[in-house]
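Submitted below is the structure of interest, expressed as structure tokens.
The complex appears here minus one protein chain, its other protein chains still in place.
In order of appearance the chains are A, B and C, and numbering begins at 1 in each one.
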Amino acid sequence: MSIPLLRLSAHTTFFSVRRRKALVNTKSTNIFTHLSCFSMIRKKLLVDVDCGVDDAQAIMMALAEPNVDILGITCVRGNTNVENVCKNVLRVLQACRKLQIPVFRGVDKPILGKVISAGDFHGQDGLGDVPDPNAPGLDHLQSEGAVSAMIQIVNENPGEVSLVATAPLTNLALAVRMEPTFPSKLKGLYIMGGNTESRGNTTVCAEFNFAADPEAAYIVLNEFLCPTYIAGWEFTCYHKLPWSWCDAWLAQDTEKARFMARIFRKSIETSKSERSQAELVDGIGFVSCDSYAMAAAIEDDFITESEQVAVTVELTGTYTRGMMVLDKLGLLKKNHKAFVMKKVNMKRFEELMMDALK
Amino acid sequence: MSIPLLRLSAHTTFFSVRRRKALVNTKSTNIFTHLSCFSMIRKKLLVDVDCGVDDAQAIMMALAEPNVDILGITCVRGNTNVENVCKNVLRVLQACRKLQIPVFRGVDKPILGKVISAGDFHGQDGLGDVPDPNAPGLDHLQSEGAVSAMIQIVNENPGEVSLVATAPLTNLALAVRMEPTFPSKLKGLYIMGGNTESRGNTTVCAEFNFAADPEAAYIVLNEFLCPTYIAGWEFTCYHKLPWSWCDAWLAQDTEKARFMARIFRKSIETSKSERSQAELVDGIGFVSCDSYAMAAAIEDDFITESEQVAVTVELTGTYTRGMMVLDKLGLLKKNHKAFVMKKVNMKRFEELMMDALK
Amino acid sequence: MSIPLLRLSAHTTFFSVRRRKALVNTKSTNIFTHLSCFSMIRKKLLVDVDCGVDDAQAIMMALAEPNVDILGITCVRGNTNVENVCKNVLRVLQACRKLQIPVFRGVDKPILGKVISAGDFHGQDGLGDVPDPNAPGLDHLQSEGAVSAMIQIVNENPGEVSLVATAPLTNLALAVRMEPTFPSKLKGLYIMGGNTESRGNTTVCAEFNFAADPEAAYIVLNEFLCPTYIAGWEFTCYHKLPWSWCDAWLAQDTEKARFMARIFRKSIETSKSERSQAELVDGIGFVSCDSYAMAAAIEDDFITESEQVAVTVELTGTYTRGMMVLDKLGLLKKNHKAFVMKKVNMKRFEELMMDALK
Partner (left out) sequence: MSIPLLRLSAHTTFFSVRRRKALVNTKSTNIFTHLSCFSMIRKKLLVDVDCGVDDAQAIMMALAEPNVDILGITCVRGNTNVENVCKNVLRVLQACRKLQIPVFRGVDKPILGKVISAGDFHGQDGLGDVPDPNAPGLDHLQSEGAVSAMIQIVNENPGEVSLVATAPLTNLALAVRMEPTFPSKLKGLYIMGGNTESRGNTTVCAEFNFAADPEAAYIVLNEFLCPTYIAGWEFTCYHKLPWSWCDAWLAQDTEKARFMARIFRKSIETSKSERSQAELVDGIGFVSCDSYAMAAAIEDDFITESEQVAVTVELTGTYTRGMMVLDKLGLLKKNHKAFVMKKVNMKRFEELMMDALK
């Protein structure tokens, strides 16, 4: 596997005039970081989420990293409807005191319009069903839609943005259809989704993010020809953390840890159900699915082994619709190969996770 | 069948400020028409085309009608790539001296990205392969994309716009995904596409516009809950005109007739091929497919018999992918029924066609 | 369309020794017929049924024809389970005093094993739910299975047997897989099944006999390369008889007419339901589906217009699974073309139907 070389770039004016107001705090942080870590290359992330609890964990990981700038968070239906997703992202940002990061409402239906249930793992509202009376209102959202915003942000930072997608890929699929050059302007794409051994966690053979919008996954895997890193379902299961680790993680005496403990309670309970345990590959434990894709985007050396292989998505199977397909025999004659994650630096993962709640 | 009542509405300010410049001429025409036909209800059309020769015929029919305002023409890949489609629309507008009508470039790939060949019926360039050195340049296009423009035009004229779609339905499908309320703001949708008796003209069982983007057709038939009128392939074949009529039509001594004769020559020749004749249902003749949907949008009494039935599109069949499906048994439990055209006023059709070249 | 020339053949010893016992009566009939119609070419039929009421009508039509020998009747699941089908065939034979004709039990599941409901049109027992205490027992069945019997009968009469199939094609599909030369030894194949205009009477787009076993229909249409005549659903609807005709038909003062009136009562009532009327193409009336295929097998000049076209069956469609596919564009590159019936001699049809109950 080869990780493409990082491109040095000035990180000053990556927001358009339209969003300048919201970015004052971010900017001062930028300057501060710039001064203290003179030689550090800052990472520009665009994050596309269906903010359940694991998306929250991934977002908080990125927010905690001093050399990471989140240029925007785009929302899409997945764990819950897009309105809840927007609310959840704002709550996470508020808990981390980063409400200045622009949040965009995206699409509320998969490409074909056939919504599947996300079940109740993260609660009906996607964030553990523990409403917060002081949650920020939807007026904090940007007026621009997610798809347009993604295109614009990447246009303004060509070759510099890592897109981290931890949700059904609907927004991304629409972005490439609306603007065919969108993928080529990304620095990289980091996906949590799909599966590599036909182990379904939603349908018989499909993982949730891909099952929720197979057409979008198909479009993204076939048209995003940028460097693409995939944390599939089985991979995340093979890299789960012990529940004892999770206990210690949540027991940190910080506001963020208390926030996480509150929103995560329901998922932890649900994860003990027979169904949840049947979904897991290779034993039980704490699988923060979305955080692996985020860690890979944040940390260049995070992935220690990956398989470079052409991938696509099954659209028509009775049992396999939405299943990721790895073309190990080269039968599909695709030139583009994704990096399918196999092994990662788990020590660093634990650090990043710990930092997220500090 | 019930044709929804027309809503009387002021037709003054249906264009946004952004497009005002282009519309000066149109406006004066409007005023003139308004004065001369005081009580006439003007029709506002938005036309989505993949401008081959039959799209050209449909556009010219609309341009010739004094009580019709074309608010915009949106382009999409179909008979040829979207760049050619844009060029072709501009050539048609120039031939009719209506270059002031705004034209928008739309999507150049079907939803899933799998382009099928349109064959060579209308020529490689979609307009008979008779290049015009004086053709208007692509700088005449609006800078806004087709999908955004469609949404905006309909937002500015809620309940008043009839959308005539004579191409693969990609732009429409993206419009509803980007703006879920888009269909509910249409006055009506007039589609040339699909088939009713499994008579394919492109694949074994599918008509070209649907075969070229089955997912888009599926989305439109399932999510556009506005009054929807469909001129399917077999219907257009059952209402073909004799070639002798076509000869007389093209022999009119007008600039438009000469333009049409020039761009139509190749299609007329091709229509004599074995393959073209195999495609036709119910004998040979002149089938100006797209013009029936346009005539229905222009003329309230044009449709004399239609069948109100729930429709959808087959996405997964080996031979039937892209085939329109009519749920005559009510098995799909859909509330929305389309008006599938059965019979039309052919005398009026001939008049509208004749007028188009005058 | 060309009807293959009839081959003159001695019709004496077409039954194997094993079935000789049962055939004594048939043989004497044969001799009688032979003497009285010296120059007549006798027709050898093998009839495969899922004996509902329309199968009964078709069987009775054949039984009534003096120049027809039914070499065997094979049973298969369709309108009802195979046990009921066997019982029904025996009842029909008893009503016609032809119990000497050998009846064989066939397969009780479609190829893939997924049974669909036949609904209640012909009653739960397939024959109008009017049980007959004096019905013949299943001990009248031959011990040999239907598939083996079909193969053997055709082997013993190579090139002479017309196979009339008015049921799901499971038995036929198994026969060709067990004995690949089976189809080539048939004189002709007459099928009631499939549809030509995507008008489903069972699923959205599929006719019952094909919908009940799409794989079998696929195998038969692709591997029975003998002359094949298809009476599709729409065709039978276009050739329906008025209900007044049916009244007169049933009012004949014969034992057979009284039998038919008794078993047909329920179907006649059901045919007035909204669902049944929605299934019908081109208005209401009496459609004795299976009798057209039988009439074509009996009477060489019965078909007056047919279309010779390659046909196959859609296996994978969401809405179209089981739909017959006509390759009018020649895209499938199949050499074998079926004769799809378009027009028939309706005067002769009425006579044959009348004779059936005399």
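Before moving on, here are some points about what is shown:
Assume a contact is a pair of C-beta atoms (placed from the backbone, for glycine too) under 8 Å apart; a residue touches a chain by one contact, two chains touch by 3 or more.
What you see is a predicted model, and the numbers here were worked out from it, not measured in a lab.
The shown chains contacted by the absent chain are A, C, with contact judged over the whole complex.
Which of A:75, A:326 or A:352 touches the hidden chain is settled by the complete complex: it is A:326. Checked against the full complex, the candidates C:131, C:158 or C:180 give a single residue touching the omitted chain, namely C:180. Contact with the undisplayed chain is limited, among A:136, A:180, A:285 or A:317, to A:317.
Screening C:51, C:92 or C:111 for touch with the missing chain picks out C:111. What chain A contributes to its contact with the hidden chain is residues 196-201, 203-205, 275, 278-279, 312, 314-321, 323, 325-332. Residues of chain C in contact with the chain left out of this view: 107-109, 111-113, 145, 147, 170, 174, 177-178, 180, 215, 218-219, 222-223, 315-316.
One rule holds in what follows: only the chains that are shown with their structure count from here on.
In terms of inter-chain touching, the protein chains here are arranged end to end in an open line. Shared residue numbers account for over half of those found at the interface formed by chain B and chain C, and the copies are therefore classed as meeting with the same residues.
Work out the mean CA point of chain A and of chain C, and you get 60 Å between them. Annotation: 46 Å between the Cα-based centres of chain B and chain C. Residues of chain B in contact with at least two other chains: 315-316.
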